[in-house]
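With one protein chain removed, the remaining protein chains of the complex are shown where they sit.
Note that the chains take the letters A, B, C and D in the order they are written out, and that residue 1 is the start of every chain.
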Amino acid sequence: MENIYLPKLAEIKEIIQETADTKTIRLTIDGGSIDFLPGQFGEFSFIGEGESTFGFSSSPLRKEYFEFSFRSSGRATTGINSLNQGDKIAFRGPYGNYFDTSKMKGKDLVFVGGGIGMAPVKSIMEYCLDERDDYGKITILYGARSVGDLLYKGIFDEWKKYKNTEVIITVDPGGETPDWTGKVGFVPTVLEQLPLKGENSVAIVCGPPIMIKFALKSLEEKMGFDKSNIITTLENRMKCGLGKCGRCNVGSVYVCKDGPVFTAKELESLPNDF
Amino acid sequence: MANTKTDEKLQKIAKDLLESGEVSLVIGYAKGSNLQRMRPVFITKAEDAGKLSFNPHAVQDLAVFLKKPEVKKFGKIGIVVKGCDEKAVNALIQEYQISRDNIKIIGMECNGVIRQSLADKGETNLSESAVYDKCLICEEHIPVLYDFLIESEEPKLVLSGNVKPYSGIEKLESMSAEEKNAFWAKEFDKCIKCYACRQACPLCYCSRCIVEKNMPQWIDTNSEETGNAQWNLIRAYHLSGRCIGCGECERACPVNIPLMLINEKMAKDVYNMFGYKSGLDINAKPVFGVFSESDFNDFIK
Amino acid sequence: MSRIGVFVCWCGSNIAGTVDVEKVREEAAKIPGVVSALDYKYMCSDPGQNSLRNIIKEKNLTGIVLAACSPHMHENTFRKAAAKEGLNPYFVEIANIREQVSWVHEDKERATAKAVDLMKMMVEKVKRDRPIEDVRVPLNKKALVIGGGIAGIQAALDIANGGVEVILVEKEPSIGGRMIQLDETFPTLDCSSCIMTPKMVEANQHPNIKLYTYSEVEDISGYIGNFKVKIKKKARSVVEKDCTGCGECWNACPMHKNVKSEFNVNLSERTAIYVPFPQAVPLVPVLDRSVCLHFKKGGKCQKCYDACGPKCINFDLQDEIIEETVGAIVASTGYDLMDTSMYGEYGYGKYKDVISGLQFERLLSASGPTEGLIKRPSDGKTPQTIVFVQCVGSRDPEKGVPYCSKVCCMYTAKHAKLFAHKVHGSQSYVFYIDIRSTSKGYEEFVRGTMEQDGAIYLRGRVSKIYEDEGKLIVKGADTLSGNQVEIAADMVVLATGVIPKKGSDKLAQMLGISYDKYGFFTESHPKLRPAESSTAGIFLAGMAQGPRDIPESVVSGSAAASKILGLFSKNEYEVEGTIANVNEATCVACFYCQRVCAYNAISKKEIKDRSGKLIKVVANVNPGLCTGCGACVNACFSKSIDVKGFMDDQIYAEIKALAV
Amino acid sequence: MEDKDVKKEEHKGRKHVEDSQGDPRIIAFVCNWCTYSGADLAGTSRMKYSDNVRVIKLPCTGRIDPLFIVEAFKKGAKGVLVSGCHPGDCHYTSGNYHSRRKYATFRDLLGYLGVDLDRVEFSWVSASEGNKWVSIINEFTDKIKSLPGKSTDIFTKK
Partner (left out) sequence: MEEKYFEISAENLKKFVDSIIADNFEVIAPTDKDGGTFYGKISRFEEANLDILLPKMSYKEYLLPKTETLLEYSFSGVDTEIKDGLEAVAGANEKRVIFGGRPCDAGAGPIMEKVFNWDYKDEFFNERFKNLTIVSIACEKPDNYCFCTEMQLSPESSYGSDILLKKAEGKYFAVVTSEKGLNLIEPYINLFKETAKAQVPADKDWKKLFEIERTKSFLDKNFEHNYFQDRFLSCIGCGVCTYTCPTCHCFDIQDEGNLKEGRRIRNWDSCQFGVFTLHTSGHNPRVTQGDRYRQRLMHKFKIYSEKFDKYLCVGCGRCSRNCPEDIDIKEVAKDLADMA
């Protein structure tokens, strides 16, 4: 008999302060990563304070650790936030479906992330970068409310080093600092100005609902992306992650098991319950 | 079933209120899923006023709906209330949850409502043994505040004195701490933490209940002896001096915990200690919003 | 990320003698989140503080726990030390293992266990500390003084002399208050108007004082530094700036002898247009519309207008509302005399020659109705025997008030003395309960009245006063001799107790300051903050706070002034950041928090969407007023308000740390 | 309690005695201004008292929520003390008055639900009443120790 609710303990290898209120935590189990696929998520907990659901933000190909990014807000995340390097985090997973890379191979890729929604995008994006030759042109568009709200600031340059890869970082108007050299503008607006074509391309979009809504519109209507080639992830409230607790239903879909990764086409068939 | 005179009066008032635009919603009672049940009904069109009805099966305290955001949206609301329920309206006004200007109170003179458990078995006659305990001690057969009053067609309840309302309170008071503890442990053991008592209470209007606050988690989430006791304690505490005695918590409780034994006891003691009864005066200051230098001090060393 | 440093102080052997400090340190090191644990002989010493500072830097600490003496001793010391290293000073918590452990327990093992518990509690608390920034409130450097008696005038002058603008509001037509009604003052017997009038004039002429007489404060909102005040300037019917105070108008008024003079406590009459007394400041009459024939009889009479040279009488003047913004307020509304009708047996009101102490003052006063000659109100004869009755109303929980009115013993002695001086060969009797004469020169003064001026002091209460053949028969007890006494007097003077000024409770409510059950304003702390009200920025002076004599009133006026000048010496008012904070998302606006707040710090706030539509109403904490007491947290059912420094989750964690 | 009631001996050494309650934990919630200072005074006066008590400091009795009492019992305390400024002495003018109403009601409710009221104590201890603090703690500890070992509170698992 196996207790599906029983977590494993993972050690905190590194804590990266991303913004004033978000962090990325790198974990290891027995010195390495676990088997997961980009887009999947796990239940992370500071034991005693409860579990919290986060998507993985690292590439599974980077075997020395696995990571997630989070903002401290509730009881569980505040607990996690208080931990130090070397402390243990309880972890269950990986759960859910994943970005199907077989359908992305050989195509041009567009990664669009907004705010902390960049975390799952980063996972698949770095996965693709790690196997750079399998894909066509890669465009990365990442935006946040302000310069201070941008995650992963230290590694933008790393992304840029890959061949045939364009990295565009933008902040919402008013969120720029005097020394800001990136773009200023909302993500969907900046996206629209990019010379992208839907044909033979896959777009991966994740961020706040309003950003997703407009980004999908731009991709579909202005750039001609096919709905089945636009992929996003849903962030419903979850508890078990195992399709039991009844919380994450959207229509007939259990987001924790049938998702969290959906194509725009799949989303279209779901009722507005997320 | 034919309209009674009461029903006709009620329908007329609601119709006028809606037609004149004085209110955009009337909350009242309509015939329910069987003859011994009434259910809340929400009338927004004058032509639907005919659905309204009132009889001794109108057990619900409709004031509970005044806390619902979906209902609040209607702005000016007319509400059908019995005397006990109306006290809840007053308490809500006292606690700034609704404004007197936005509510039209259609008061029903009420000589008692029949226990639902008996009604479900077919009881239809108002009698001392058929009504709720609250009806036996009722001092507000006519609501203390109303814009319209409809007199009752039901005969006044004849009290023989054989049925002693809330007699459990005295019994409990005479028990030792351990006996009381054993009594309540058994009762709370039944609790399933469905929070129906809270949802059915017109005065539990917090948008986030304290049990839903998890930083910190003052009330254990478990539905075992500890979490159940804490929940029942905090619910009773938050209603001490506020409960108006409509008994909806107890009626809603699916496992029959005698919650009114707690509520009534606290109401009694708050009255004895501070001379305050809830819901009687919209201008009165709630008992825990004020103090007196000469308050009960005996228990403090 | 918690990076906590724990420092265990030995305090020499004070702690280390009873508590195993090393064990406390070892236990600290085991707690998750604690990255440094040390023990040291004297943490409060310079080397101790330096090591603390070094470790903050070295280990990049996010919080500090000192297991040491009481926080009341050195919390500030360590907070300052931490602040010097850039750590928020509120990230320092103290586990009190000296006063509450080592000094009170003996069993070392158990004391150590307790010390460990207290240390753990504080570690859990400090982990949940949030940075607290002290709140700065900008100050409008202008003060409002309510009440122009001696206390208010003193406060106004002191503030004005400190270079700050003052608005002085007086309800009556003239400033001067009660003191200007008095004759000579104890114990020096200097003439009240001689010392008061110059102050009144100074206040009137001071460039920094704006005087509003015949005016009342109508509404006050806001908070320290930024009170919005509405002052109602009642229609005087006289244009102040044109009036010369010549007196032609009141001389011309036909309403002579018809209206009782308030100033002379009904012992004389005044006209409808009048100045309350000749030295009034400003010397501008007021037209009493409730008795003026012009207003009562349809505008026919305008004799005053006709008599007025500069034609400054204007029957059409209206009440005026003046709005001012001030940074601080002094409430010095003074007192009234108790109504003594409950002492029917004394015959006040029934017998003309039974008068109050204040009336006697007016009889003594050279500017009074008798020009300083003591004459009976009934027949104008000079009394030869006067009985003075003390404690009429005061110290009488049954009929009057339980408190002592404080000034009666002294003014009665003064009255008896002046009576002896003015009417040679006269005799006075004083019924007293106790004689309270504790200030400088007071006891000597009373002794003098007894010994040099021959007043006979009888210890006891008067039971009845009645008239018999033109004499007032005073029956009473002399409890010292045990005899019943009966005195035939020509006049009886009742030392009536003092009560707060009528309407001061309303003002207190408006100001949001607290008052006791009698209506006297309560000080923020009876000993340590006697000049402050419970509300920040509002100060108290004079009898409005409780019975006191002139020197004390002057001191309190100056005290209030110095507090305000101190406050205004900075551009911003700094409040400790440990204040309440509302979770607007969950607040349901029941306003129990507002009901229990003693500081008026909670108000309603409307949250509106972009189009201006009201989304919800929530409670809002005014940081300038909040003191962080936390009563609101206790009052909030949904726990939507919390107080920084003692947050709910911190207390929870402390209790959690104590689990057995 | 009058000062004269406080026996001199209590200020001397106090030996810890094990009993049916084991080592009962007592949690005291006290206000910063009066009782905490009173407890400090007991310390500076080197009075001795029971070491079963753990003090949690709050700004005012007005901040001492009845929930704290519940939480203390939940975490295994056998006795809970709430103490603050005497009526009229509140540093924040009325915190203790407001709380007194709540405590009276809450205590009543606790008793009705079967909590042994001997386990909840309320007191007013001023900053000058170090000796009162000592006797309150000692008497309360003795009382708790004398209570039957069987817990009657409803907040801990049996």
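As a convention for this text, a residue touches a chain if its C-beta (ideal position, glycine included) is under 8 Å from a C-beta of that chain, and two chains touch if they have at least 3 such contacts.
Remember, it's a predicted structure, so these values are computed and weren't measured experimentally.
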Any idea which chains on screen the missing one touches? A, B, C
Which listed residue, A:Thr189, A:Asn249 or A:Thr263, touches the chain dropped from view? A:Asn249
Sole contact to the chain not displayed, among B:His238, B:Arg251 or B:Lys265: B:Arg251
Which residue numbers on chain B touch the omitted chain? 32-34, 37-42, 60, 64-65, 68-71, 117, 120, 187, 190, 192-196, 198-200, 207-208, 212, 214, 217, 220-224, 227, 248, 251-252, 254-257
List the chain C residues touching the unshown chain? 30-32, 120, 124, 585, 656-657, 659
Which residues does chain A use to touch the chain missing from this display? 1-7, 9, 45, 47-51, 73-74, 77, 86-88, 90, 209, 235-237, 239-240, 242-247, 249-252, 254, 257, 271-274
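Criterion: only the chains that are shown with their structure count from here on.
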For chain C paired with chain D, centre-to-centre distance based on mean C-alpha positions, whole Å: 34
With chain centres taken as the means of their Cα atoms, state the distance from chain B to chain C in Å. 46
Contacts with two or more other chains, residues of chain D listed in rising order: 71, 94, 98, 102
What parts of chain A, by residue number, touch at least two of the other chains? none
Spell out the part of chain C that touches chain A in their complex, as residue ranges. 1-3, 32-33, 35, 127
Listed in rising order, the residues of chain C that touch chain B in the complex are 517, 585-586, 588-592, 595-596, 617, 635, 637-640, 648-649, 651-653
Over in the complex, which chain B residues touch chain C? Could you list them? 95-97, 205-210, 213, 215-218, 238, 285-286, 288-290, 293
